[in-house]
Each structure stands twice: as C-alpha cells, then as structure tokens.
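The complex appears here without one of its protein chains, the remainder shown in place.
We call the chains A, B, C and D, going by the order they appear; numbering starts again at 1 in every chain.
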C-alpha cells in the first residue's frame, strides 16, 4: 500500500513546523536567550516555506491565502524583535507557538477534507491562545487568554458537532465527495442546514464575526501587540480561506442554508465592529474593533462565492487588509516600546514629530478606511461590494456602504489625531535598542508596498487570482 | 441497533456540556463542559461510522483526532486556569473577570 | 468592452498630449511639496508659487478646449484592469466651465494668501483641494472621479480646523461634522457607483447606468455635498468656522462637486424619475428655508453660507427637470454662484480681517463712508447674489425658473410648479434679507471704528477679478450658454 | 442458550483464577520475603508452612468493623475498593493462558484489541487508589493520592509505548495474536521494552520500590490510611491481582506466553510458570530495593523510561520496516 503525500500542500507547512521545532531547540540549547536566536530559524523557515510555495504548483486560491499567511508570519516574526529584552516574553516559546500557528493556518487554507480542517483549526487556535497568555505574570494577558480559550473551544466543539452531522448525512468528510453527496435529492435538508451552520460557526469564530467577536478586543489588548497583529492578519486569513474554500467547494449545494446566515452575520459584524470602534480611545482597541468590522467586509463577498468572481474579491481585500493591519500593529508595537502608550491622546501629532512612524500609521489607517490617497483600500472596498451587489444582495451592499462611512468616522479621527498638533512633549525612550529597527524596517517596507499598490493597483489585483 | 439512541444521547451530552460552559462560573467545571461537548461529538462520529460500516472508518479516524484535540485543549485550558489561579487565587470566573 | 465604452460619435481629442494630466499634476506636486517642505519657504513666496501653479493649470485647461461636441484633452489609459477602471480624463461642455472656475478661484485664493505670516502648508492644502476638485471635474471614469472626490476632504478638514480664525474647539467640531457628513454621503455614493457599474458593465461616466437603487444612493451622496435640504446642517458651521480661503473654496468649489455629480450621474440617467420629484421639492424648499434662516442671521459668513443653500436649491431644481434648459441653468447657476459667493466671502473676509468679527452689528453701519470700495464690492456681490439682472446671478435663477415652468421630461406639472412657486417666493425673501444686510452694513450713519481701512492692493486685485467676471458673465451669458445652445449636453451624451 | 452457558462458564473460570492466583502470589510473598530476610514467615495457619495464612487473614477481615470517617466523602470512600478491585478481574478476562491439551487457547475472551483492553482496565484500577486518597478527607491520604496520580501519569506513558512496540512487531493488538507471533530473538530485541514495561508496571501497582504513595514512614499508609476491615482487604486483593495481571501481561507480551516445549499440550502450564516467575521478580524487587523518593520516581519515568521506550519504538520500527 502506498499513500502519496501531496508535498505541494504539505511542503510549506512542514517547513514551517520544522522551523518551529528548530526555534524551540535553539532556544533550549543555545543558552544566550536572545530574541534573535530563535527568531532567526523562524524567519528562515518562513522564507523557505514561501519559496517552496512559490516553487510548487498549488492551486490559485490556496496559493494566495498561503502567501498571505506566510508573508504575514514573516512580518510578525521580524517585527516581534521589538520585544527583545522583554523578560516576561520567552522567545523560544513565542516563536515556536507563532510558527505552529502559522503551520496550522497553512494547513487550514489547503485542507481538502474536514478532518484536516478541524485539526488545522486547532493547530492554529491553541498556539494562538497560548501566545495571548504567554507574557508571564501579566494578569490581563492571562484573563484574555482564558476568554479566548473558552470561546475557542466552545466554537470548536460546535464545529465538530456540525462536522459529525455532515458525516452522518453524507458518510464522507472529503470536500469533493461532500459536494456530490449534498446534491442527492433525498438528503434531509433540515439536518444539512443545521450541520452546515454549526460547521461554519468555528470558522466564523476564528474570523471574529459577530456573535463570536467578544474575544477579539480582549485578546488584542491583553496579548502583546504583534500577537494581535498575527491574530488580525494571519489567523483571519486562514479562517477566511478555509471558510471560503469550504463554502465554494463542498457546500454550494447547501447554499440556501448558509447564504442568509453569512449575509446577516457579515452585516451585523461590520456594524457592531464599527460601533465598538467608535468608542475606543486606545489605538490598539480601535484597531481591534475595526478588525471585527473588517471581518464583516471579508465575509460579505462569501455570499457570492459561487458567482463569477469566486473567491477573488475576498482574497484581494484580505491581502490589502492584512498588510495594512500588520503595518499598523507593527508601528504601534514600536510606539508602545518607545513611548509606553498607544492611547490616541498620547500619539497626537505623531505624523509631525516622528514622520517615519507616523506617516506609515496614517497610510495604513487610510488603507483600512479605504480613503484616498490610499487608493488600494478604496479599490478593494469596491472589489468586495461588487460581487455582493451583482449577486443580488443590494441591501448588504448598502449596509457595507453605511459601514464604510462608519469606519471612516473613527479612522479619520485617528488620522486627524496623528496629524494633529501635539500638546506636550511625549515621553520617548531615550535610547531605542537596535532591535526596534527591525520592526521599523518592516513598517517601512510594508508601507512602501501599500503605496506601490495604491499607485498601481493592478500590481496587486491582477496577480492575485 | 437503531441510530436514534446514540444520537439522542449525544445531543443530550452536547446540550449539557454547552449549558455547563455557559452557565457555570467555575473554570474547572467549564472545562468539564467542554469535554462533554467533545465526547458527544465522538459518540456521534462513532455511531455514524458503525452505521455506515464505513470501510475507511472516517468517523473513527476523526474520533481519534478529536480525542487528541480534546486532550490538548484541556491541557492548555488547565495551564491557563493555573496561571489564572496563581495570579488571582481563584478559579471562579466571575471573580476573575473585570 | 472597448467599443461600448466609447461614446458614439465622439471624436478622439486632438493630439495635444496629456494637457489635462499636466494641469492636475502641477498643483498636486506643488501642493504636496509645500506641505512637506513647509519649513523651507516663507508664506508669501509659497502663495505666489501656488498662484503660478494654478495659473498654469488654468491656462492648460483653457487651451485644451476643442469644442463643445467632443471630449477635450482626452487621456484614456488602463488603470485597474481587473475592475475595468481607467485613467480617463477629459473635459466636456459641462465640466469645462467648472474646471475653469475652480482654477480661477484657486488662483485668487493663493493671491489672497500672499501676505506676511501665511503658512505654506495652508497654501499647499489649498492647492491639493483645488487640484482634487479639478480632478473630479476632469474624470471620465466613475471610480477615478470618486477617488478625487474623497481626496479633497481631509485637507479641507485641516483647513477648517487649524486655520480657523474662530475658537479652535468650535472649528474642530464644525470641521469634523463637515467631514462626517461628506464621507457619509460618499460612502453611499461608492455603493451607488458599484451598483451602477455592475449593472452597466462599465465605469465610464458616459455609459454608466444607475438603476433605481443606485440612483437613490448616488443622489443621496451628492445631495449631502451640494447640499440639499435637509442634509445641509454641516454647511453653516463649516463655512463660518473656516478661514476666508476655506469658506471660498467650500462655497465656490466644494458645493460644485455636488451639483456636478448630480449633473453627470443623475441628470442623464433614465431612472432620474425616481428621485426627481424629491430633488425638485427639496431644492425649492431649500430656497425658501434658507432665505428665512438668512433673515435672522447676524453673522455675515453664516448668512452667506445659508444663501448658498438657496442658490444650490435653484441648481437642484433645474437638474431635476432633466431638460436642456435645466442643464444650462444648472451649469450657469453653479458657475455664477461660485464667482458671486466667492466674492461675498472675500468681502466678508476683508471685514473680518479688519474688525475681527463677522457679526454685522459689530461691524457697524455706514461702511460706505468708512471703507467705500469694500462697501461697494460687498453690495455689488450681494445684489449679484440676489439675482439682479445684468449680473451673473440673474441668469442661473431665471433659467431655473424657466426649466421648472416648462416642467421638463420627468416631473409632473404639480410638482414642477410647486417648485416654481416656492422658488419665486424664495427670490422675494432673498431680496429681503440681502436688502436687510446691505442696510445693516453699508448704509446709515458711519460709526468710525479703529479697524476702518479701505481695500489694499491684494484685496482689490482679487475682488476686482471676481467683479469683472461677475459683470462679464452677467452681461454676456452667451459665453457660457453657447456651450449648450442649441445643442444641449443631454443630446450630446445620448 | 448454549452461548449464554458458554459465557457464564468462562466468567466463572476467570473468577476462580482471580480468587486463587493472587492468594498464591500473596503466600509466595510472605514466604519468599521471609526467607530472603532470614525469617521463616507464617508457619502456623493450616499446618504445613502456614499455607492457609491468607485464608485465615480473609476470615479475619470479614469479621472486622467497617468505619467511614466523618470527614470522608462517603460515597467515594466506600466505592473506592470496588473500583480498585473489579478492573483487574475484567483485565484477566482477556489474558490468554495458552493451549490446553490441544484444545485451543485457554482464555476468558479473545478480544481483537486485547492489549488495549487490558492496559485500559489496569489504568482504571489505579483510579480506585486515587479515589481512596482523595475521598478520605485525611491529609496523609490526600498527599498519597496526589502521589498516586503523579505516578500513574508518569508511568502510563512508557508502559503504553513499550506495549505499542510489541504490538507493532506482531502487527496485532490481540493478546493471543501477539503470543502466537512470538519469536525467540524478540527476547533480545525487546529487552529494553521488557524492562520499561516491567518497571512501569511495578510503579503503576505502587509496589516497592515505587511505593512512595504508601510510604509508611512518612504517610502512615498513604491513600489507605483510613481503610480497615473488608475494604482494606479488597485493596490488598487488588494489589495482588494487579501483580498477577502485570506478570501475565509481561509474559504474553515479552516472554512469548506459552512458547516452550510441547506448548500445544502444556502451553497453559508454561504461561503459568512464567507468570509465577515474573511475580517472584516483583516480590524480589520489593525486598532488594529501597523505596524511591517522590522526585526520583518521577524523574526515573520521564528521564529514563520514556526516552528508553521511544528508543525501543524506533528500533522496532526500523526492524519492522526493513
């Protein structure tokens, strides 16, 4: 008996996992506990995995999602150097968990059966939870981790219940066979509906969609900033990828049971996220709530996933969102390190006093808001509204429009604060360590990429599937 | 054997577990609730597997994975509870919260 | 589909190269340069530089004109191929006057700022705002238009919030309210454009086909900007809080973004019937309502702001008729309002510079005696605004009334004539409040004030240019109307 | 009807074995330990070398008063001895004795996952001690209970790993299948596994030198402190039954079960002989080694046995694949 291994799919994830183990071992046996020691293998593994991914011939959508995951992970790994010399953060565990979660994310978007999906979901979730609570002796982090944990395991259990019911209805867990089995006329529709909705729940949770969103602000603010960045970009990318592939490949026959759910969840998610963000005074809290709202935008094109545009709009939106969010979080991580605060009031006038951090932050925020001159943000908003409208969900399109507006309200507030005149001299750490430069460089590279795709959107749009 | 009984039992277990997670305020009991939910899933899977007489035993395979997942979840959960307990000296979630 | 995108009968613009692109790029580059390099240049020089940039832009627009039946200075290159969006620039008979007026006003704003102590950044912002507005008027692609439309907003926030001559927190609140209202509108606009583009299969402005939902969204989006009553509440505060150039740009240019948008998106649409009655009634109601509001105003800048709402009411009423006359009326009304209100705000700004306030009571009576040229300019602007024949304001109003009288293609007679009646009532009320304003400020026994000082050369130049423009347009309306007579843009477009 | 009789008969046989073999081992412990310590051990009961000593003990236990302390968690406390005892009986069901005069394999019930079944049953048995420790409401018991738990958890893994190694070699989880597949050279190949399994089994049974949970010098009697009379007797019986099951399992897994001359006829005797030999080893270990400290107990598991078991697993894998 010979069981083939699809290395196109498994290759990158394996490399990332090896990187995780090497990082752990380096940390254990290389006694000088520097952040770089375990970070280096992690970065190398990520780069190697990216190379492997590009070399291989993965199909278009998993490729795109994997690329977002890998680049996001690399970004986080490099920017995390800002936590160097922070005694409460053990570097070995940090990188190990980060890479494990990344491997989970990679597997999740390439999953072709529900077993892999569930395992990958957990491989992503559990290290993420640990990452949030990793900062030793930090009560808030631990509490956040607990909230996150509880929400996560419950949603996983619900998903598993859904999966088991799907199995019960169809007798298979493979996506393609599932799709065929669901087209058989005599499958019990009511059970299928319940099963599908339950299955989707776990992914919606990872995505941070309402009503599974409450862990997000907690986890983002409780954990360290780059962990929040990871959750907001990589974790979301994986969840979205998995969800869309699942809906598009295996559940189109059951679309009448998930489509209304997804549409309503998307609408409610963006609205609640935006309303929550309006009340935030801390930049991280603001981004946390805004990322809930963004999850709604990511989710919305899923209603038309069987349409002519397929997964493309979501992929494109995701890529831009992830990059912008990572830039923003990395910049905030640096600022938190240098100034000890990310409250909006404390960041006032940043674009003037420290343009190398302020301008990227402004540009990233503009991108998230979809506001020129960050044309790419606007264009991707257009890109996600289009399939929704074309598929006939005009009401959802209008809700999206209203939410673009709501989002602008607080994004612009942040921008205006950043560009404003600062009232006093901010506290700035007198001698920023060299490791901060890594994070700064990622911020600048990310911003350069954002500006490039803003100037020439086709650079991104025509290269993503 | 009828498929109905294991399914009923499984639903009941799942419901009890969910109730436990949502209604209990003791962290350890919440973890127990999660365990119940996962085992309800296992029961479901095994029942379906037997019912289909699935040659590949997909259901059993997933059950194995679920067991492992449950273990790692509980491991992580207990670790968090322990850290929580060290920090605030209680496992009552209400007291821990805010 | 390249064939469908081209307008039937349109001739490719003459090969004079990327004139319009240059006309946009120059002010953008200079503007951003001034903002970034604000430490390296003094304000007066910056203002002259800005004026030069805008003059070159105006010149380029002027020379790019190739006749009314075609798209002038057209550039059409792929931009975002996956969306079918193109960098499609060019001016038509409708947009060319708007562009010229914008560039003209921008030059005057720069000149106005050519004083000691001006912030180069303010000049830069003025340039960016103007260039963005020019971009809106020059875009033939809906998405490109939207990008320019949004681009102008944040700079305007800064102009109002930071360079206000009033209390900073009031200014900031007014600026924020302005921003929120407008982005709210533009968000709806975006969805409208998406729907329209999806249904029409193209983002080309000429072929875009909004359906009923889209037309409502798009109308709402532009109605906020125009503003149409009852979406106008951001306007008086923003105008009165803004510095003089800010008020001028807001009134002369920003409001035109709204009317222009209604003209090109809503006007030609065959679904205009969905919104036309509402627009007509709201426009007409705005005329009356703003006139009543003006009558109780003491603050000169607020008064001018409210009067703008009234003028925009005429324009909206004209657009809602969807007739050839209506289009001409709307364009003329917009241009005239830009010039006249610009003049009014410059005059009010002069007074505020002198007396530190725009309260009419505080300025005091008898300005004829204290600062005769200023008083004359103000009065001229006021009578132009109330629509005195022979000045620019007259033609826009009278054409609107005619359009409403002729009912047009989509309105019913009761609606159109209700609008007509309200507009006539509004004209009477407008006359009343402007007469009151003139009496309060210009006439009466002079009470000397330490700030009394007649117009300086700079003010004289700026206002003089506007006075000339107002008089010329008033005496020779065919300069503008010839663009539409006998062949209207409506006919061109379809 | 015949099936029912068959099942009942098997159960009766297993029950008989369960009630006699542990006594045998117990008696052997009394005597062997005594002689190793230069004593003679029980001599009076029953006459010949005190052969009826354990029967007499049983009779004594039956007549003793049963006391449940007020502080105890009553139900847990009273149920614990049964939980400790029954699983070993269940485990014995699946343990094969071997061919019985050419009549096929003598076994309670051949299960296709027999190995799994027995290991699982044994783990449940430890639970009884744990319940006793935690349910007594006694500080000594509690500490002992915690030690039981730690010990159970630490040694379960190497034990399972070592067993997995054998299962892999044999390609089956059926105990009969494993014993059938035995080849003599496995003795050498599986030697580390054998050691790991045996040591881990000792620890699971909390037999000396792994009796830190009971350590009478520090914890009185650990989890059993509060027990007396019949319930204490049940714990004792469970312990010796555990020795039997462990010895049987070691025999079947690692020592070839009934492998030996004339195994078709006398296989059962070979198995019994090996079981007795292994049981003797268990007793010998008690006499020969001092008690391990609690930290040593756990360190031994994680730092010696688990790596050893993993190495054994790797070795076996290589052998199986090549």
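One rule holds in what follows: contacts are C-beta pairs under 8 Å (C-beta built on N, C-alpha and C of every residue); 3 or more make two chains touch, one makes a residue touch a chain.
In this section, contacts and distances are computed from a predicted model.
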Next on the checklist: I notice the complex is incomplete. Of the names "Acyl-CoA dehydrogenase", "Sugar ABC transporter permease YjfF", "NADH-quinone oxidoreductase subunit A" or "Cytochrome B6", which is the UniProt protein name for the chain that's not shown?
Outcome noted: "NADH-quinone oxidoreductase subunit A"
Next on the checklist: By the document's own contact criterion, which visible chains does the hidden chain reach in the full complex?
Outcome noted: A, B, D
Checklist entry - From the list D:52, D:215, D:249 or D:306, which touches the chain that is not on show? => result D:306
Item to check | Residues of chain B (touch criterion as defined above) contacting the omitted chain | outcome: 1, 50, 53, 64, 67-68, 70-72, 74-75, 78-79, 82
Checklist outcome for this item: In the full complex, chain A touches the hidden chain through residues 1-3, 5, 17, 21, 24-25, 28-29, 92
Checklist outcome for this item: For chain D, residues touching the missing partner are 3, 7-8, 10-11, 14-15, 61-71, 81-82, 85-87, 89-90, 93, 108-112, 115-117, 136-143, 146-147, 149-150, 153-154, 156-157, 160-161, 164-165, 167-168, 171-173, 220, 225-226, 229-231, 233-234, 294-295, 298-299, 302-303, 306-307, 310, 313-314, 317-318, 320-321
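Methods note: only the chains that are shown with their structure count from here on.
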Checklist entry - If you average the Cα atoms of chain A and of chain C to get two centres, how far apart are those centres in Å? => result 43
Next on the checklist: Taking the mean of the C-alpha atoms as each chain's centre, how many Å separate chain B from chain C?
Outcome noted: 65
Next on the checklist: Taking the mean of the CA coordinates per chain, how far is chain A from chain B in Å?
Outcome noted: 27
Item to check | Multi-chain contact sites of chain A, meaning residues that touch two or more partners | outcome: none
Checklist entry - Which residues of chain A touch chain C in their complex? => result 371-373, 375, 378-379, 381-383, 385-386, 389-390, 394, 397-398, 400-405, 408-409, 412-413, 415-416, 419, 421, 457-458, 461-462
Item to check | chain A contact footprint on chain C (complex, rising order) | outcome: 78-83, 85, 143, 146-148, 150-151, 154, 157-158, 161-162, 176, 179-180, 183-184, 186-188, 190-195, 197-198, 213, 217
Checklist entry - For chain A, which residues count as touching chain B in their complex? => result 114-115, 118-119, 122, 126, 129-130, 133, 137, 139, 142-143, 145-146, 149-150, 153-154, 156-158, 160-161, 163-165, 167-168, 171-173
